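Inspection log for the structure reproduced underneath, given as structure tokens.
One protein chain is absent from this view; the other protein chains keep their places.
Letters A and B name the chains as they come in the text, with residue numbers starting at 1 for each one.
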Amino acid sequence: MPVVLAAGKLEPAAHTLLFVLSVLAIVPLAALLSHATESVAAKTGDAAGGLLNATLGNLTELVIALTALRAGQYTLVKASIAGAIVTNALFLLGASFLLGGLKHHIQEYNRVSARVQAGLLFLATVALLIPSAVGTADAETATAFTRKLSLGLAVLLIVAYGLGMLFSLKTHRELFASAEHAGDGEAPWPIGLALATLAGVTVLVALVSEIFVESVQKAAEAFGMTPAFVGFIVVALVGGAAEMAAAFSAERKNRLDLSVGIALGSASQIALFVAPVLVLLSHVIGPTPMDLQLWLGAVMMVLISTLTAFLVTNSGRSAWFVGVLVLMVYLIFAMTLYLLPPQVQ
Amino acid sequence: MPVVLAAGKLEPAAHTLLFVLSVLAIVPLAALLSHATESVAAKTGDAAGGLLNATLGNLTELVIALTALRAGQYTLVKASIAGAIVTNALFLLGASFLLGGLKHHIQEYNRVSARVQAGLLFLATVALLIPSAVGTADAETATAFTRKLSLGLAVLLIVAYGLGMLFSLKTHRELFASAEHAGDGEAPWPIGLALATLAGVTVLVALVSEIFVESVQKAAEAFGMTPAFVGFIVVALVGGAAEMAAAFSAERKNRLDLSVGIALGSASQIALFVAPVLVLLSHVIGPTPMDLQLWLGAVMMVLISTLTAFLVTNSGRSAWFVGVLVLMVYLIFAMTLYLLPPQVQ
Partner (left out) sequence: MPVVLAAGKLEPAAHTLLFVLSVLAIVPLAALLSHATESVAAKTGDAAGGLLNATLGNLTELVIALTALRAGQYTLVKASIAGAIVTNALFLLGASFLLGGLKHHIQEYNRVSARVQAGLLFLATVALLIPSAVGTADAETATAFTRKLSLGLAVLLIVAYGLGMLFSLKTHRELFASAEHAGDGEAPWPIGLALATLAGVTVLVALVSEIFVESVQKAAEAFGMTPAFVGFIVVALVGGAAEMAAAFSAERKNRLDLSVGIALGSASQIALFVAPVLVLLSHVIGPTPMDLQLWLGAVMMVLISTLTAFLVTNSGRSAWFVGVLVLMVYLIFAMTLYLLPPQVQ
């Protein structure tokens, strides 16, 4: 772990070395992280535990995005936002269903919680879709219109996210309770130790991730991958390492509520909190204001991801094939982006 | 009330005065209306009561649209149709959920009834969407094609609406029964008095609304609002005053079936009855036949409204946050239309 950070400082050009080192560093960190998350969830319930894990996990995305924002690289920022939403809502959710389904015949989870998260995601998708749908022909008015609209939408989304937290953690928290889980053999850590570990490890993962993202981007382009594929798929998968470790571990222990909470909670947090905050911050620290408008292909992918998550979590039951279906949608996106000729992106 | 009508005759240019007077006139009328609706619903059941209220309430929209139709102002007619669908399916439904949810922790309603209305709305949305999706490049053939198609679709939609009524009021009426409601303290009026009041007050509201709509339109444009915002949002909110009064009053008394019936019933009635009737009438009284084709942004808004109503009413349960989500979608539309540069519309 310290080796990676040192190497990252000393030899920023040795991408392949950095790549291997950072993978080696992330694995034990992720294991620590998942154990800490479960210890906290044992105290707070799966919904709040999932939210905590998602929040800490999204710090990685926020750190990466802030760096790019200050440099004015808005295309990169937007690609990483859209990629993170799609990866969380499809890959993380689908892999959780699949892994859990291979071990358990049928799993039940709290559909109220999944529906609220999917509803928030749906709202964010509408906010991304409408400015493109009513778009104007005249370029100059269009820019002014989109900027003002993005600012307003950003505020709306943050308010909606706050109200969603109020609803799920305060006024209707009893709806979000998971089924009781028998002790899974390991004694949970004390809450203080668990919280401290959670925070500490997340920071370390964020630091390593940043090195990883940079090195993997260079390495991937050397392997002939398209920028769209790297931004949408590779960076998002790496940036989501912390969530994945916790979600998959919870899944194998049949705590599907925790996994679904992490997957959809992380996606909706990026869409309704991280992205709007970046729009607002771009008015302060960016060279020009950033808007919320994505290229059409990205909007379609976010829309389909949201719809898939909504339709799939509708029943509150899961088996391995549900995971396969969700992962297949993700594979279709990955394959399309991998083959896309560079000039379109 | 008579003051407004007199003032409307005498000083048609004093928009601000007319505006204030008509608001003052509508408030007591709306209160009368909601009490009459509940008295009728006490006899006929919530589904039929909601339908009756929606029908009477939509007379306002029909009167306004007929005037515009005779003048050949098809853009205004279409905007008011799309605006009325969106306002009923989002604002009225969302506000009902929110108001009811603030008073009652969790509310249950008859999901079969909501699903039938949402299904009808979905059908109408497909009818609006398909002509645009397969649209042709050649302007002249396009017009002929769209007109013939609109005529056929209008007949289809009216038939579907009629069959929906047959289903919900005749062959499967037992599915649409609401939960029993304990008497809410006020004695219901006799059915004859209630029906007469309902009809009478609706006519008065329609008369005042027409004055109101005209004055508000002028006043709103003076305040710098875009025509799209006025047509879609302001006129639709005013035109829906009768439905709103009844729906919100029912909601506060925990009669969510009545509110949902009014909101979705009114939206589907406009989409499957009022709009098709206007298309058919345009062949008789309009200068040229009117088609059903909307501008792309309006189609998207109707589509998203329908999808939102469908997804939200799927569970048959509601809490305040469901209302917030639906209202937020409405706010996104309102904000987009408010900021839209005028030349796009």
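Worth a mention:
Everything below uses one rule, namely that a residue touches a chain if its C-beta (ideal position, glycine included) is under 8 Å from a C-beta of that chain, and two chains touch if they have at least 3 such contacts.
Bear in mind the structure is a predicted one, so any value in this text is a computation, not a measurement.
Within the complete assembly, B:122 is the residue of B:74, B:91 or B:122 that touches the hidden chain.
Set against the missing chain, the residues A:66, A:237, A:277 or A:325 yield one that touches it, A:325.
Across A:109, A:273 or A:333, the single residue that touches the chain missing here is A:333. Considering B:164, B:239, B:286 or B:323, the position touching the chain not shown turns out to be B:164 (whole complex). The chain not shown here touches subunit A at positions 105-106, 296-297, 300-301, 304, 308, 311-312, 314-315, 319-322, 324-325, 328-329, 331-333, 335-336, 339-341, 343-344. Contact residues of subunit B toward the unshown chain are 115-116, 119-120, 122-123, 126-127, 129-131, 133-134, 136-138, 141-142, 144-145, 148-149, 152-153, 156, 159-160, 163-164, 167, 171-172, 175, 310, 314.
In this section, only the chains that are shown with their structure count from here on.
Taking the mean of the C-alpha atoms as each chain's centre, subunit A and subunit B sit 39 Å apart.
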